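Only one protein chain is missing from this complex, and each of the others stays in its spot.
Every chain is named by a letter (A and B) in the order it is written, and numbering of its residues begins at 1.
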Amino acid sequence: MTRLLEVQGLAKSYGGVHAVRGVSFGLAAGEILALIGPNGAGKSTCFNMLNGQIRPDTGTIRLEGRDTTGMRPRAVWRLGVGRTFQITATFASMTVRENVQVALLSHAHQLSVFHRFAGRSHAGEAEALLDLVGMRADAERPCGELAYGDLKRLELAIALANRPKLLLMDEPTAGMAPKERVELMRLTAAIAREQRIGVLFTEHDMDVVFEHADRVMVLNRGQLIAEGSPEAVRRDAQVRAIYLGEGLVYDARHREGRAA
Amino acid sequence: MEFLVVQFLTGLASAASLFLVASGLSIIFGVTRIVNFAHGAFYMLGAYLAYTLTERLEGAFGFWGGLVLAGLAVAALGALLEIVLLRRIYRAPELFQLLATFGVTLMVQDLVVVIWGPEDLVGRRAPGLRGAVEVFGQMVPSYDLFLIALGPVVLGLLWLVFKRTRWGVLVRAATQDRDMVAALGVNQKWLFTSVFALGVFLAGLGGALQIPRDAVSHAMDLRVIVEVFVVVVIGGLGSVFGAFVAAIVVSELNAFGILVMPKISLVLVFLVMAAVLVVRPWGLFGKPEGPARQAPGVSIRPWRPFSPGERIAVAAGVALAALLPLVAGDYALTVGSEIIIFALFAASLHFLMTVGGLASFGHAAYFGLGAYGAAFAAKAAGLPMEAALLAGPLLGLAGAALFGWFCVRLSGVYFAMLTLAFAQITWSVAFQWVEVTGGDNGILGVWPSPWAAGPRGFYWLALAVSAAGIAALRVLVFSPFGYGLRATRDSVLRAEAIGIDRGRVQWTAFVIAGTFAGVAGALFAFLKGSVFPENLAIPTSVDGLVMVLLGGIETVSGAVVGALVYKALAIWLMSQTELSKLVLGAVIVVLVVAFPKGIVGSVEELRARRNRSEPNGAAFGAAKMEAAE
Partner (left out) sequence: MTTGATTTTGMKLSVSGLNSYYGPAHILFDVGLEVGAGEVVALLGRNGAGKSTTFRSIVGLVAERRGRILFEGEDVSALPTHEIVRRGLGYVPEDRRIFTELTVEENFLVGRQPPRAGAPTWTPEKLYALFPNLGEMRSRLGGRMSGGEQQMLTIGRTLMGNPSLVLLDEPSEGLAPKIVEQMADAILAMKREGLSIVLSEQNLHFARLISDRAYIIEKGRIRFSGSMAELEANPEVRDAYLAV
């Protein structure tokens, strides 16, 4: 059986500098996979190649067996790849509900309609999605006045509007308080498992990574240096030397074995 | 062959002055992020001051000293402008900065005429460089050779200043992050003032250096600023070296364009600019801009369609306007028709700017194309008014479709400059292509059908068409397409990530706006019975911008109110004063600095403030602010 996402020999270089080279991995439906590594290791380049923002030099990306290499972000999205950004990107001049409605309109190929009031289109579906992320009560609020944590949840709702098979989340919890981080990741995990969505995320918060990822990949200087269960990666000597350090700056529970 | 070499050298000599002005604009933009529209005005002031100084001062030293002094005097004026005006608007949206500096340009135009008179002035020749040098058997003025050498020298000096002095390093640092420079203990205010003074000095010197070659006139500001915009668009805004290369390219194209296509030489420059933009949207040596500052039109209060009560009020307003012919005389009705037509024009620009987030500085092009289209249809094709009113806007649509395709590849100031350049090219075609457009004499005798020939009949026609057009634009705002368009304005990144084709959506909006502007233009042609190049000139574009701004940039339909107030005021003002540009310029500056939300925007603000039940104001502000850091 083909996995949801199959990446083979992905490489990209800029001006002779290899940003990413020979990266291969797979991701199954419903699986949550973390991509970690030092800044500048190529995580963002990898991510941007997966959703079509950057065209890889070599390598292939297959989604459910279909080659998506070199496709535009729009086309990749149409095939069922949702994305959230490190710094939230939402439509500040609209209400929370309208933000989701635009995504639903786009998904239904209805954005070329020039008459008809759009404020009532897909309203029920939009509210169902907001319900899923716990924001139904905020539907009529201006998006511009939301707190940061709420924006992150709204982004998740927008990303779910095209019924994605794969969610790409770039530092989903950056800039959030620890409590909010856990809530957001629990929510994401629950949705992913229930709807069989594969999730690939980058993250610097090791507490989040070790708590929520099924599998962890470590990228360094553009190459995968380790891959496996959180426990295995945590014990990997090379990973400790390059990235994790002595473990002084993340939760003690994750230093040796998972206690909690 | 020999002739071509001489033509090439003439082109190089022209490039020197253009390079000085363009590099000044680029340097100022680099640090202050302001595209200084008044740069052409400073260029012109440099020429006028140099004329006066070289007339007064004796001898060779008097001449060369006069040129430099003129540059320095202009730099001092520039510093004054920076301190008095620009410091207040550094944080304002780009559109406001362009408008404010355009207002200054308008004021300078009138002041120059007051001081130096309307006649062209011919300056002294350069002492010691009056002669000519023989090159391949042809005579080349020595002064041209001096200018050819000057360009690279100035380029080298600027390079040294920016690479080798601490001031230069600070300027380069401020180019990237001005607040951070201040946070490292640098007095940012004076850094900005000094950068602005340097940039303006280059413009003033560029103007002063032209006096031995060209007559000094009060129209040279707009001519040069359009060329400079083309130069920085080709070379890349912020790149001094790009300005150098592009100044040569543009000057040579002009020099040889005259030979190839004497009638419409500017088209050649346009073709090159278009080619560059397709390959490198940020110019040959420019760098892609980061995400633009907040696009115009982004409001914190989400838009809503009219409530039933508001709908009744609007309908009543239109009905009341329809009753005007029962009480008003012919003159009032003609003025009324003009105001109503401009309401539609403003609404179309507003759609592009506020809903699409694309601030066009050349929207008059499509208004003018609509007008010319209607005139061609009526005069050349002999169609009746009804058919011509339908045919005219098609020309606006075609122009918008062509130019828009290039424009929407850019955003922010680049977009504004490119729209301006296209409008100016359209203008110059209308002006130069006498056989077709009648040139300066325009096309006369574009008369309405008998039923609409009277002021009253035409008033009703204008009202019906404009009201329908404005209503259609409003329906668009709240249609699925309107949502998609607003989405791309709010966040291109997110819009692309949910499958929206940004380019296509914005191009469609551009075409829609251009078509509606064309409808207004066609009506205008029949109102006036004639069409002139000025219908698509820069001042008409700026009229539209001021209407939108006056109405309120963050509102759904404020432009209509802005158009009514502004056009009425302008017509009244024209009858009251000779110095209408001075007054208009001052009004624009005051509007931008003191009243940026406009009439409808301010009313909405008041209403919102009265209704607000403190909805987490602090929390939202905090989140926003921290996120913005």
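By our rule, a residue touches a chain if its C-beta (ideal position, glycine included) is under 8 Å from a C-beta of that chain, and two chains touch if they have at least 3 such contacts.
Note that the coordinates shown come from a computational prediction; the quantities given were computed from them, not determined experimentally.
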| item | value |
| --- | --- |
| Among A:Leu79, A:Ala189 or A:Ile242, residue touching the chain not depicted | A:Ile242 |
| Selected residue (touches chain absent from view) among B:Met139, B:Leu184, B:Ala219 or B:Ala381 | B:Leu184 |
| Those residues of subunit B which, in the complete complex, touch the missing chain | 166, 169-170, 172-173, 175-177, 179-189, 617-627, 629 |
| Footprint left on subunit A by the chain that the document does not show | 37-40, 147-149, 171, 174-180, 182, 204, 206-207, 241-251 |
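We take it that only the chains that are shown with their structure count from here on.
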| item | value |
| --- | --- |
| Centre-to-centre distance between subunit B and subunit A (centres being mean Cα positions), rounded to whole Å | 42 |
| In the complex with subunit B, residue positions of subunit A that touch it | 51, 73-74, 77-78, 83, 85, 87-95, 98, 101-103, 105-107, 110-119, 121, 141-148, 151, 158-159, 161-162, 175 |
| Residue ranges of subunit B touching subunit A (in the complex, touch as defined) | 297-303, 305, 475-476, 478-484, 486-487, 489-491, 493-494, 496-501, 505, 615-617, 619-620, 623-624, 626-627 |
